[in-house]
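Note that one protein chain is taken out, while the other chains of the complex remain in position.
Just so it is clear, A and B label the chains in written order, and each chain counts residues from 1 on its own.
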Amino acid sequence: MKAFSSFSSVLTIGAAVGYLLYSPTGLAQSPSEQDLVKQGDYIARASDCMACHTTKEGKPFAGGLVLKTPFGKIVSSNITPSKKFGIGGWTETQFANAVRKGSSPRLGHLYPAMPYTAYAGLSDRDMHALYVYFTKAVEPVEKEPETKTALSFPYNIRFAMVGWNMLYASGRPMADNESTPDGSRRGEYLVKVLAHCGTCHTPRNKFMAEKSSDFLAGNPNIQGWVAPNITSDNISGIGGWSEEEIIAYLKNGAAHGKAQAAGPMAEAVEYSLRYLTDSDLKAVATYLKTVKPISNLGQTKANHSYNQAIAVDSAVFDYPIDRSPLAMGAGSSIDGQRLYLNACATCHQPRGEGTEDQFYPSLTSNSVVGAKDPRNLVMAILYGVDRQTNDGHVFMPGFAEQLSDEQITAIAQYVATNFGNPALKVTINDVKLLRNASR
Amino acid sequence: MATQYDADVIVVGSGAIGSNAAYALASQGKSVIILEAGEWIPRWKIVENFRSSARKGNHDDPYPDAPWAPVSFSPGYIENTGSFAFLPGMLHLVGGTTWHWAAATWRLLPNDMQMKSLYGVGRDWPVTYDELEPWYVKAEYALGIAGSDTEDQSGLNPDTSYPPRSAPYPVPPEAETYYFQRLKARIEPEGYPFIHEPNARTNQPWDGRPGCSGNNNCMPVCPIGAMYSGDVHARHAQKAGAQILTDSTAFKLEKGEGGKIVAVHCRSAKGVDRRLTARYFIIASNGLETPKLLLMSDVANSSDLVGRNLMDHTGIGLQFLADEPLWPGRGQVQQGAIFRLRDGAFRSQHSAIKHALTNTVPNRAITEHLLKKNIVGPELDKQIRHMAARWVDISTVFEQLPHLENRVQPSTTRKTSNGIPMMKIHYDPDDYIKAAVPIAKQDFANFVQIMNGTVIEDNTGFQNRDHIMGTVIMGDNHRNSVVNHECRTWNHPNLFMATTGVFPSASVVNPTLTGIALALRSADIIAREV
Partner (left out) sequence: MDNYKDVPPSTEKLTRRVILQSSAALAALLVFSPSLLAASSESSEFLQISQFLTCRPNLNPTIAARAYAALAAEDSGFAEKLRHLHDAIQQDNFTDMSQFGDFVTRHPDLQPIAMKIISAWYLGYTGTPSMNILQDDTQFISYEHALMYEPTHDATVIPSFSRGRTNYWVNPPSSLATD
């Protein structure tokens, strides 16, 4: 971070050499411009711009990703430096207004699916680097995303966002404070602004705004997944995690004996968090440990603390079957134990302990299995886990196509009862709802 | 003339080859029906059937043996009249027999396809390697093949890449097992090239499949679906609009005017028949059921070659104990091959030889062996571990030549519960492979000597390798073959064969990838005509 300390000179040189990048004579890029692009790239990754502004098969930052919200679908926009379709013609001030205030010269008021309430805190230095990065280093895409935003009234009126902004968008730029001795201010900046953890982990009020009093206390529905409480509460939050565990989780999506990242969190790890420097990861972990603890109503035991499989006669894992051809061809059993043993225990092992190296994680001591809410467990079974990490590509196949709703209900209940929270109850409606929600 | 058809194309058989052809057609907007004698069975159920089996070495055992859709090991389903019991493990369920293959996906060598002109034996293919090459690439990407881009798979020229390829393998090769590393380090310097075996067990996520983690159960069922099986493309075909009719055993192809096939008749378990019409028909029911269906229907057989020229990679095996712990059984059930004699002038005299390194967890074979010797008590546990660490298992294959008298026919005496003839096979291993046996056995002796080993078994006699070829043979005219270079029958312009049964020569490599490549090519031809 020290490289960015001579801010004003960087700014001047950066502006002066901007045109050189595309000059036909192919003059070498100035080092400081390179530094700015590098810094901007890092900020873009830390802020995970790609998560929303790039589709799976699409070009980087060309937009088009559909975000489902309770009010309809919001489609992310093209933020490449295309003059016609992207941000190519924008001044730095216009760019900063879009990022910080949700105000676009082309579209008018942006919807708060764009986490500008978080980005409002972006420091001036990072904002400048981001601008340089997006205008100079990103490939322009001369195309509008095909799908269009479609919201229900009154949210379909972009102007309505003015009132919303007056109420909820009150952020001010923060100093990025990389030099605070304990790193905690840097951590706060990363958590609140760049990584915008609150966008998913802070509950929202009925107007889709984050409830600032419940910062990071969890959000029950992010595309079907629960974003859990990650306050420093020992029982409901991650107070019981060590800093090393938090860092391992952010970097590789797995803290053995605690939790694994799937769904949108897997994407956050894959596209953003694993690129953070070790010192930034440490700053995040340190800061998270200081976030005001908020306990979930009625919770008395941490989700990851269910560490024992219930005792059963091991002969039940090892049983004869009816070998008549009809029975051998019948795959519709709803016996959770049989389904678990043959669809899940191959990797997670019959007693749920996972493999010794935890490449296949334990289901005991697992926050998803120890939760009271069945949704993340059901979502993982339905859609699997898929995340690129610095430690390899982690992949669990989804079972939505192979197993019926009844079977997934039975497996989830078996897993919870035997390896996790006995209070976790799964109903077929949970499964049906989640299967449909993600369609 | 506005004829109504049930589909543009009907594919008989939902295995890897049929399903890939069906998907290729359906994804181009053609209406496709796939007929399958068996049912959809989810993976978890097959895993349960396996774990609770008392005969785990019997690879058909985890699959239902329904009286109306028997597996090939069903007692009496295949009657043998030759000197060798030809009994390949073949299944009836959506996805077909690739549920229990070991997923070796070699390409043929260009020379494998010119046996007659180069070596004066067997037959030439009416299609060249170069014509097939782009289809190999498509097949490899469909299946997510893990392979080495830097090896000479003929074993002849180390440090070159061969046969030629226009695209890299989609997935890098898996790490070499310690077992493979050690055998290679000691045996290869004595003139035996060790080559990585390209395979359809992806080792990184591919097309919804997880990477292999060495469950060592490719046969009889991959418990996690890392290994490709035909149900992957059956499902893809279904999503692309193809209709899969299960419990539908095709038993008759109906001829119409102008030599065209107009309909296929299929029958359910309950004996209910159905007639389905289409513009084109692809028969993809493996190398035994396909010719059986043609013979039952009296189609495509003006050459009298349907069902004849039956070939397998009939082989032999070796088990011995090495002088050092190698720990087979970690990783997949097989990993590489030893190719000293895959190709060369010797093929005018005798068959080529592939020695494949088997890497199965050997505890069952070892314990059966020790118990026969009445070894018990603490010594039994000690010996199991000692031998399990040192067990070397080599599976050797030869290339049988096509012979008219080696053939499959519908049974005239035995029928399934719904009245469809079972089959009769006559098969004799030929002199061409018998001439290679002493050479392979000398290799065995060399391996044992190099590894300072103790032989457990080096005289197995001929074994099945389940690679059925030649029965609807491909050729350059209607008198010497059943299908042309497009795999189109000479007699019926709208009837194609998608099976390894079209192979005119066997080579020594597993045939499924080539079968899929040929079928994708046929599907492309059909798509342009239909």
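Just so we're on the same page, a residue touches a chain if its C-beta (ideal position, glycine included) is under 8 Å from a C-beta of that chain, and two chains touch if they have at least 3 such contacts.
Being a predicted model, the structure only gives us computed values, none of them experimental.
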Option touching the unshown chain, where B:121, B:296, B:384 or B:525 are the choices: B:384
Chain not shown: contacting residue from A:86, A:350 or A:397: A:350
Given B:15, B:95 or B:223, the one touching the chain that is not displayed: B:223
Residues belonging to chain B that touch the chain removed from view: 47, 50-58, 60-61, 65-68, 71, 73-75, 85, 87, 89, 174-178, 181, 203-204, 211-217, 221, 223-224, 247, 268-270, 272, 325, 327, 329-331, 360-361, 363-364, 366-368, 371, 374, 376-382, 384-386, 388-389, 417, 464
Residues in chain A touching the chain absent from view: 313-322, 324-327, 329-330, 332-335, 345-347, 349-350, 355-357, 359-360, 392
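Here is the rule we use: only the chains that are shown with their structure count from here on.
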Centre-to-centre distance between chain B and chain A (centres being mean Cα positions), rounded to whole Å: 44
Chain B residues within the chain A interface of the complex: 38-45, 47-49, 51-52, 62-67, 93, 204-205, 208-211, 213, 215, 223-225, 235
Chain A residues touching chain B - in the complex, by the definition given at the top: 318-321, 323, 325-326, 328-331, 333, 338-339, 341-343, 346-347, 359-360, 386, 393, 395-398, 401-403
